[in-house]
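What you see is the complex with one protein chain gone and the rest in place.
We call the chains A, B, C and D, going by the order they appear; numbering starts again at 1 in every chain.
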Amino acid sequence: MSTLQVLLTVSALLFCLGLTAALTRRSVIMILIGIELMLNAANLNFIVFWRAHGDSDPSGGFMFALFGIAVAAAEAAVGLALILLVYRHYRSTRSEDLNKLKG
Amino acid sequence: MWLVIIQLKIGIILTFFSLLFAVASLAERKILARIQNRRGPNRVGPCGLFQPIADGIKMLIKEDVVPRKADRALHFLAPIVMVAPMVLLFGILPYGGGLTLVDLEVGLLFFFAVSSVSELAVFMAGWSSANKYSVFGAMRAIAQMVSYEVPLVLVAITPVMVAGSLSLVHMVEDQAGYAIGVIPNWFVLTPWGIVGFLLLFVTSLAEANRTPFDLPEGESELVAGHLTEYSGFKYALFFMGEYFGIFAGSGLAVALFLGGGGAPLPLLQWIPPYLWFFVKLVVLVGIVIWVRASLPRMRIDQLMDLCWKGLVPLAFVNLIAAAIWHYSGGGWQGWILAGGLLVGAYLMLNRVVLRSRCSWERKYYLAKS
Amino acid sequence: MERMASHYRKSGGRWLGSGILRGMGVTLKNWIGSYFDPSRLVTVCYPGERLPLPENSRSFPFLIYDGDDPEAGLRCVACRICEKECPPECIHIENERDENGKPRKRPAVFDIDISVCMSCQICVEVCPFDAIEMDQIYAISTNARFEPLRLHKEQLLKPNEYFRELSPTRSAAADARREAERAKQAKKKEAGKKG
Amino acid sequence: MTSTEEVESISEKSERLLNISMGPQHPSTHGVFRMKAVLDGETVVKLTPVFGYLHRNHEKLAERTSYLGNMPYTDRLDYFCSLTNNWAYALSVERLAGIEVPERAEYLRVITAELTRLQNHLAFLGFLLNDMGVWATVLIYGFREREKILDLFESLTGARMMCNYMRFGGCRCDVPDGWVEEAKRITDELPGVLDELEQLLTDNEIVVARTQGVGTVPGRKAINAGLTGPVLRASGVNYDVRKVDSYGVYDRFDFSVPLGSVGDCYDRFMLRLLEMRQSLNILKAALNELPSGPIINPKAKNRNLRPPAGEAYGRIESPKGELGFYLVSDKSGTPYRYRVRPPSLVNLTLLEDMCVGQKVADVVVILGSIDIILGEVDR
Partner (left out) sequence: MNVVLFIIAALILVGALATVCVRNLVYCALSLAATFAALGMLYLALGAEFIGWVQILVYVGAVAVLIVFVILLTAPDRMRSVGPLFSRSRILGVGVSLGVFGTIAYAVHKSGSLKGSLSMPAETDMQSIGEELLSSYLVPLEATGVLLTVALIGAVLFAREEPVEGSEESQESKD
């Protein structure tokens, strides 16, 4: 088990923890936190593979992780704004209550 | 051997800054008193010199009250999360003369990354005290600190663009040397430098929650904001955190705009650079205290307006002015172009703000009958 | 701020930030001034230096006696006017009784409860015999609330010299009045004897 | 008082309303005064003032004390301006008992009243700026000048704040020598200090932003609410009891009454600065023309004064507004009815109208700009 493989399993575990958070927790905010964890796990993979590639010029994985962080931040901001809007309308953040579209 | 030197440097810097904290807390009360025509603490030791020691002991002995419904873990953790990042900031300040602890290549980025952690500490303090007022105060403080981080970063980027690197030591080297013999070519002596320095000074005041932006602890409205439920040593830690915030902010201003350890005149160069850094830092801290004594507090909505409608556009214009300065190769044509742009921006801002003020021109009729 | 005859025009701050700078100029003037100009450093370190009290200053009343023996020179004749006129009624007087119980013109008990007294000096004003005057002592805190704050006759009695040194002009006026009074009494007595 | 149902109906609309109470021991209220505020985020939706913490039964007490005995109690009404309280009470008793006041006493009364107005406004500036956040700097500049005036009072009347100086028919004691010169020196110095304070405050962008357009009271609403004093004149209504009644010898001095235009906190703040300058003019003239002569009407009986049955209402322009004393006498030694018209209480009635719609931080500034004093409000 080389360090590369250990780090990859760590990021996989991180990804799955994010997945459980998103799937099982009731509060909408927890779902968003789960998504954040998953995105970070992906970033971790990029950096690990970039480091495994060896040379030091910052291309490939490095850049991808950089843009990944920027996009994730934008997504978090919009997601939270959405949660605020939903809360103001439905008065609750439990995901079960948001079932108006069920029809 | 290398490790010993590093530990020695760390020792020097930490003792220096904790001493400066003690002296600054005394100096604040003395300067405030002198501005208000009174003497200030002079009972403990010769003209009050042992006052900080007395305060320290008082803070240690005082009972540390924690409200029953408070969230013990967070309540205990908040002051630590507040002070720890501030102390980290002192590591990268370019004192010069071999005292610079570490020359990070991404020094400025490190500065902002670490200083933005203190917002979490403010939240933890406000939330864990389970008191309506402190949650109210914490929300205001976070809103203020988050929105004032944008102009802080924008203003700090201008010297980065001109110096070409994020490392503070490189920036200080870029400001070394003297134009036509006497004038040091610090960044502050350029048109965009003056505006940048003022903006940085104002935003670091807001970042450290100092007057005229000390809204969270607005005594007259919400008692002590997020610090209401703290007493004893934890309150002293917050107090120390606030002071370290001011030192870090002024240290950054000295490094970016006032030429770090550079001596103002060539013939004064025999004084070691870290002493110059110390002198400039003390002068800036003095100005911070002087501002505290003479300006009232701003309202939360005015504070936000100032940030988003005043400082952020001015910071963008300053960025453009710095670019113009850079490509016009400095000198008098740089002054005319960049200076003209900035003066134009100031005039436009001046008219917009004064026209929006409802009836600034007031007339008072002196009735004889 | 032009000062027109009938109008006081408050012109707007022309430059943003100039008002703040001018204001900080004032605080700077006070800061520097406090080191050189005595009018800009007005506080004194209290227990050490004390500001001199003006002559008319008053705190709590005290009784006056002439000469050196408090009992003999006591001016108060227990006429109880001050007890009646005192708004918060903090003075309590009991007459001396001679052997067969007839009240004599001297107070046996003269208590002033200084926790009730509001130092309004109406007693001094209404006293026809200048027997009571206002003192200038103010550091008289005690450790108990009631008993030590009821000053009895012995604690209240102070010689006329103390009053003369306390407030020279008022004591001089009072003494002159008493002299004139005594001279008139003496002349009336001669007239009475002659007549 | 609005019933609790109404408060509920507001909160049905959006229950994000926050009930906070700026309690009696709040650092910014001038004495013990409580405000129950209902906030919607930052803006005030409803504000109910609660006072009465300093009620000392002043008027019932006065009905069992002699007329002279009441005089020291009037110092405790508006404990910042005891001399104007004394003058108002003395004025109403003189009208009741028909007592004349000699020239010199009238001048002394005008001089002491104008000095009281000066030191009250200086203290007002300090408290208002202290609420806004200037950490006690302006307060101590104001108090530094106020101390000089209080020293004048102490050497004249014996006490700094509880002067008990006026008697029916004049004043209690004459001016010690050297007092008039000292008073002249102070009135010559004060314009310099006022210029310094104006330079520090009136153009300051933050002070302007915090006070302009805050707590605006239109003239018509001020008149309907019965406001008096600088708060009324800030809304542009020309009503100053010194000019209307011209009691005492005020008609001999030419001074003008400053009037505001908008009626917001900034106008009320500027009004006091301008009024101080007018008081200085009066003081200069009065100190120069101080006539000699008796300071009390010899025929006036002060001790057990028994005024003829009847009623009288004496009012003066105290620094906070129109202060009036309504006395009913039934020929006995003590007044049958003793009523005080406190300007602070009447000015306070409009506090809610001024604060609704403003931010929380402004409530404190508005309360400061009305300049109330709890001794007078609660009596």
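Here, a residue touches a chain if its C-beta (ideal position, glycine included) is under 8 Å from a C-beta of that chain, and two chains touch if they have at least 3 such contacts.
Since the model is a prediction, treat every value here as computed from it, not as a measurement.
Interface with the hidden chain, as seen from subunit B, comprises residues 71, 74, 105-106, 109-110, 112-114, 116-117, 119-120, 123-124, 127, 135, 138-139, 142, 146, 149, 165-166.
Although one chain is not displayed, subunit A still touches it through residues 1-10, 12-21, 23-27, 29-30, 32-34, 36-37, 40, 43-44, 47-48, 50-52, 54-59, 62-63, 65-67, 69-78, 80-85, 87, 93.
The definition used in the following text is that only the chains that are shown with their structure count from here on.
Counted by C-beta pairs in contact, the busier of B-C and B-D is B-D.
The chain occupying the central position, as judged from C-alpha centroids, is D. One finds 42 Å separating the Cα centroids of subunit B and subunit D. Subunit A and subunit C, compared by their mean Cα positions, are separated by 80 Å.
The residues of subunit C that reach two or more other chains are 8, 10, 13, 16, 20, 23, 26-27, 30, 42, listed in rising order. Of all residues in subunit A, none touches two or more other chains.
The touch graph of these protein chains has some other shape, matching none of line, ring, star or complete.
Pairs of chains meeting the touch criterion are B-C, B-D, C-D. Interface residues of subunit C, counted against subunit D in their complex, comprise 1, 8, 10, 13, 16-20, 22-23, 25-27, 29-30, 42, 53-58, 85-87, 118-122, 125-126, 134, 169.
Remark: subunit B residues 32, 35-38, 132-133, 136, 211-212, 214, 218-221, 223, 292-302, 357-360, 362-369 touch subunit D in the complex. Taken together, the subunit D residues at the contact with subunit C in this complex read 65-66, 68-73, 75, 137, 141, 144, 147, 151, 154-159, 162, 164, 172-173, 176, 196, 198-208, 258, 270, 274, 303.
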